[in-house]
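Have a look at this one.
Then we have chain A:
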Amino acid sequence: MAKDHVVIIGNGPAANEAAIALRERAPELRVTIVGREHVRQYKPHFLPALIAGKITEHDLFVRPIESYSQAGIKLRLGQEVVDVDFDTRRVILAHKEVLRFDGLIIATGGKPRIPEPFLVFQDVMMTLKTLADARVWIEKLARVDSVLIVGGDLTSVAFAKALVSMGKTVKLMVDEHGFWPLHLGDETRQEVAQRLASSGMELVACRKLKGLARVSADEIRVETDCGRYTVGAVGAFFGLVPDVKFLARSGLYIERGIIVDESLMTHYDGVYAAGDCAQVYHPALRDYWVSIGYRNAENLGRIAALNLIGGKVCAETPPESIFHVEGVKVPTSWWAEI
Partner candidate 1 sequence: MKTSGRDLARKVRSIGESREFEARSGELPTWCPGCGYFGIHHGMNDCIRRLGIPLHKVVTVSGIGCAGRYPFFTKTYGLHTVHGRAVPVATGVKLGNPELTVYAVGGDGDGLAIGGGHLPHVCRRDVDINYVLFDNSIYGLTKGQPSPSSPMGMKSKASPRGTSDKPINATLLALSYGASFVARLFAGDKKMIADVLLEGTKHKGFALFHIYSPCVTFDKSYKTWENLKKWVHPLPETHDPTNLRQAFDQVLEDDWSVGVIYRRPQRE
Partner candidate 2 sequence: MARVDLTIEVCGMAGDGTIAAGGLLNEAMSAGGFSVLGFDSYPAEIRGFGRCVTRSRIGTERIFALEDKTNVLISLDDVQSRSRVPYLARDAAVFFDSNPPVYVEEEMSLAARVEPETTLFGFPMADLAAAAAGTTRGRNLTALGGFAATFGVPRDLFVEVITKKFKAKGNKVLDANIKSFDAGYAYGLEHFRDRLRDTLKPLPGIKKGPEKVMLSGNLAIGRGAIDAGLKLYFGYPITPATPIMEYLAAKLPERGGRVVQMEDEISSIGAVLGGFYAGARSMTATSGPGFALMTELITHGVMAEIPAVILNAQRGGPSTGLPTKTEQSDLHAAVFGGPGDSPRIVIAPSDVEECYRYTVLSFQLAEKYQTPVIVLTDFYLDNRVENLPIPQATEREIADANEYPDESVQGAYKRYLMTDSGISPRSIPGMEGFTFSATGLEHVEKGTPNYTEENHMNMTEKRHRKIAGALEDLPAPVEYSRGGPLDVGVIGWGSTFGAILEAVNIANERGLNVGALKITSIFPFHGGVIRAFMNRCSEVLIPELNYEGQLANLIDHLHRKDVVRLSRATGSPIPPSLILKEIETLVPAGAS
């Protein structure tokens, strides 16, 4: 009899932690990770440092590539899942391959969020989620000196500081959605903004982006309700949304993420979701929460794996904590405001 096969879609912290947990607890299983990106798992929060030239790509990686074959985990990179058939338990890959599974963990994480009003400018805005994005930024920054950052989530803070350290001119346009996923009160937001301004960025004090137009390859004309100017590049930083569009017609229940119970199982037997792509039921809250952050994702990945092989572990929300943004203390409970 063939070994039971667990397929993990995604190659981020939740996916990798799930694979490792499976390998440790159920060595008889066959485990396959399918990742869309062409590189092995890396730490996305180090991408700004990479762009600033403070570290090399090598420093990003979490573990050596050989560790997968040594652990008996089949790692498939640069391969995209386009559909899942839960009835016949088949994953369909973009190159028309059929991958049969007995257990499935969906851990595709998030993708850059572009809010509705900004969708029209999508083509001229750059994002920073993946290593490939970072490589494009590095190439771009070799040619341009000024960058407008729109939105302003947590990643953008680190990125903006990296840009400043490179001697670039940074314009920051923070609106009421700024610092997503944190929901800051006006006062706190002002305070954080002031701190950022003092570290060498220019705050653009306008509320509405009226137009973005590419003048040349490395020139973008910006029109706002309070003036016009030209920058070399525009970055969109509105946080992430679960990357689950490929499952839209699969039959899974999807709201903000893939809806799972407290054991992280979907309504299909043996199919789990973990990490940024999951929307998790919380029995105490009697509501759903969405995971954010690297550690959190790892944690959920492990829980999904344990439950898949017969465990009974309940996904715990992370504790309330104090979050530091530019030295300003922000008390937050992760799930409450999202």
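Selection rule, in plain terms: all candidates are chains of the complex that A comes from, given by their letters.
Here, a contact is a pair of C-beta atoms (placed from the backbone, for glycine too) under 8 Å apart; a residue touches a chain by one contact, two chains touch by 3 or more; residues count from 1.
Keep in mind that what you see is a predicted model, and the values were worked out from it rather than measured.
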{"item": "Complex partner of chain A (touching, any copy) among 1 or 2", "value": "2"}
{"item": "Complex interface listing, chain A residues touching candidate 2", "value": "38, 40, 65, 68-69, 75-79, 92-100, 132, 135-136"}
